[in-house]
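Take a look at the structure below.
Shown here: the complex without one of its protein chains, the others still in place.
Which chain is which? They are A and B, in the order written, and residues in each are numbered from 1.
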Amino acid sequence: MSTTPAAGGEADRREPLPPLDSPPDAARRPRRGWKGWVGVIVPFIPALVPAAIVISVAVTLVNASGLHNFGWGFFLPGSSANPYGVAVEIVGSFLTAVPALFLSMILGLGIAIASVVYLPTFITRVLDPFVDLLAGIPSVVYGLWAFIVIAPIFGTVINPWAVEHLSFVPGFARSIIPPSPTTAGTGLPLAIIVLTLMALPITTLLIRDALRSIPKDLWESGLALGATRWEVMRRVGLRTGSRGIVSAAFLGFGRAIGETVAVAMVIGVDARFPVNVYDVTSTMAAFMFENLDSAESHPALLQNLAELALVLLAITLVVNLVGRRLVSHIYAGEVAGI
Amino acid sequence: MATVLDSVTYPHGLDPSDDLRRGNTARLRWRTGFDRWIGYLLPLLFLVALVPIADLVWYIGKTALPTLTFTVISSQNSFQSYNALGVPLISTFYILGLATVIAVAFGLFGGIATAEFLSESAAGWVRMSANLLAGMPSVIVGYFGYFAFVLYFGWGYAIIAGAFTLGFFMTPYIFRTADLAFSSIPRPIREAAYGSGARPVQYILRVGAPIAFPQILTGVFLAMAIGLGETAPIILTVATNVAVPTNLSQGATYLTYLIWTGFQFGPHSVELTLAFEAAFLIVVVVIALNIVVRVIAARFRRRLEGLYQ
Partner (left out) sequence: MGVAIAIAIILLIVGVAVGYVVYPSVNPSKTTTSTAKASLTETGSSLFYPLMTRWAGNYSAATISAASTGSGTGQASAILNLVNFGASDGYLTNASSDNIANFPAAISAQLIFYNLPGVTAHLNLNGTVLAGIYDGTITNWNDPLIAAANPGVTLPSNAIVPLARADSSGDTFLFTSYVYMSDKAWPYGAPSTASLTSKDSHLTGETGNSGMVQGASTTQYSIAYIGISYMASAIADKLQYAAVGDNASLSASGGVVAANYILPTGGATGTIAQDANLGLQELDFGTYGMAVSLILGGSWAGAVNLVAGGGGSNPTAASPDPYPIVNLEYLMIKLSPTAGTQVSSSNLAATVTFLEWALSTGNWAPGSSPSTWINQVGFLPLTAEVTGYDMQILASVST
């Protein structure tokens, strides 16, 4: 053959191939016995393990909660009919996760843009892994540090300053009954800061990946038109990387709302609606974590907790589903373990 | 045809180079100046991320190092009344080791199978399930472990329940890394193996495994780093034990459990001293493992590129 395989396209298109018939002798075609089918099915079984685990988790929680028991009353704040209403926790979760997501997205965008656009490579090669390292620090350690070191700062410096200067803003005024803020410093502000720190490496990593994968020619064309780096990033980069950025938002939110131990340590778990921005409250994950041992002797509370777990699981699954679907590469951030 | 570059145009049909052409130096200076200053300001945001972690590591090191003597690390006294880390370290080792074995058992083969045997669409679903499992909050996995292993299977608050719970939590990371490792083996090598008549198992064992081994190892280390720092799956499924456990149905303790207890007891307590020591050890190990993972991953990437030639 004079044509090389690499140019095969041309050669193949010159004459149409005959249509494929069934094999000449169907009877002589080797049958795949049961051993063959086993050989086909068996390799697929281990691949189903993660799905099986996720489904088992859902099924176990549904079973443990006895869904029919509470009905819609489950979501209402505690009453005599259902003393374990979980509205407080659900509201608390969103009250902490949404501002944390907002802050970590802003910071993440800033850091990612700085890293991709402005900083020279030799610096980003060093600094980027440091930020990714933030993701590896365990939640308890964050909580311990925040509780011991940062909470007193909030209680004695930041909260009193805010009360003094910002009390004209609704929600920022001091409350007497219940007393908030106290000098302990635990409560919503500290929880939001801790969650921001924990969601930050995720948002930064994903936005950085999204921005780095912008085609170089797009970038350079913008610069060639005379736009500054900031303008190109703002008008071209963010739009092109928007899928990755939105995905970062979803996954960061998933992390923030699922964060358990660090929040339990800094939010001063008290199941009441916060009366102002400094107040203590509870989140779903923290509440679930703190109350399982006292639910041993209260079957109703146990069912309640299991149902709360289902709510949290549903939220996390949806958020992760949407977030992952948006990115094109199969596993985002695999090295950082996100 | 509208392209994304159209967004670079300015209102009134101007484009960025207009300022230069029309000599609108004021506006040009403003734009360039803004860009310059943003270029100074945005990197400062790095500090927002780095200062807390530096402070965290520094504070924990400063508090824990003076108390971390060899006696403390090796003492097998009851850690509930003495500053003794021997039992928690051994117990952590047991539980984490068991959990890693379980995670590898459940995750490795699935990852390889996904890379080798599944079609792209099926693989997409399976990878999505692994991502979902990875994204589940630790407290949910802990609840699952409690209801399934402690209650339903009747294992009670035992190591075996905790190991399985933690193992399931760690599974998706090993799954993903195995999948990626085998997916990134260069096609020519794969096709050469199959073309030479290898059966899939032969390919996996003799060709794929040696090539993918470093990356899978990084996955195991990563999973171990994550498992080391988990609290909820352990606290909810394993009872405390001040002695080294001798069989799988006993309770055990964990380094993160020490931290949680220290938080509960607060300053001037031996529990808080233990908490800081445990936190220090965990941070050191996690950072070390992360560094090792990155080094191996970088070398693996370079090796793969070498394999292509």
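We adopt the following convention: a residue touches a chain if its C-beta (ideal position, glycine included) is under 8 Å from a C-beta of that chain, and two chains touch if they have at least 3 such contacts.
Quantities reported herein were computed from a predicted structural model and do not represent experimental measurements.
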Omitted chain - touching chains that are shown: A, B
Contact residue for the chain not shown (choose from B:111, B:208, B:227 or B:251): B:251
Sole contact to the chain not displayed, among A:53, A:114 or A:280: A:280
Chain B, residues in touch with the chain not shown (by the definition above): 74-78, 80-82, 89-90, 93, 156-157, 213-214, 217, 221, 239-244, 246, 250-251, 264-269, 292, 295-296, 299-300, 303
Residue numbers in chain A that touch the chain omitted from display: 78, 83, 151-152, 155, 176-179, 182-185, 268-270, 272, 280, 290, 293-294, 296-297
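The rule is simple: only the chains that are shown with their structure count from here on.
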Computed distance of Cα centres, chain B from chain A, in Å: 14
Chain B residues within the chain A interface of the complex: 4-5, 7-8, 15-20, 31-32, 34-35, 38-39, 42-43, 45-46, 48-50, 52-53, 55-56, 59-60, 106-114, 116-118, 122-144, 146-148, 151-152, 168, 171-173, 175-177, 179-180, 183, 200, 218, 222-223, 225-226, 228-232, 235-236, 256, 259-260, 262-263, 275-276, 279, 282-283, 286-287, 289-290, 293-294, 297
Chain B partner contacts - residues on chain A that touch it in the complex: 43-51, 53-54, 56-57, 60-61, 63-64, 107, 110-111, 113-115, 117-119, 127, 129-134, 136-145, 147-149, 197, 200-201, 204, 218, 221-222, 225-232, 235-236, 239-240, 251, 254-255, 257-261, 265, 285, 288-289, 292, 305-306, 309, 312-313, 316-317, 319-321, 324-325, 330-331, 334-335, 337-338
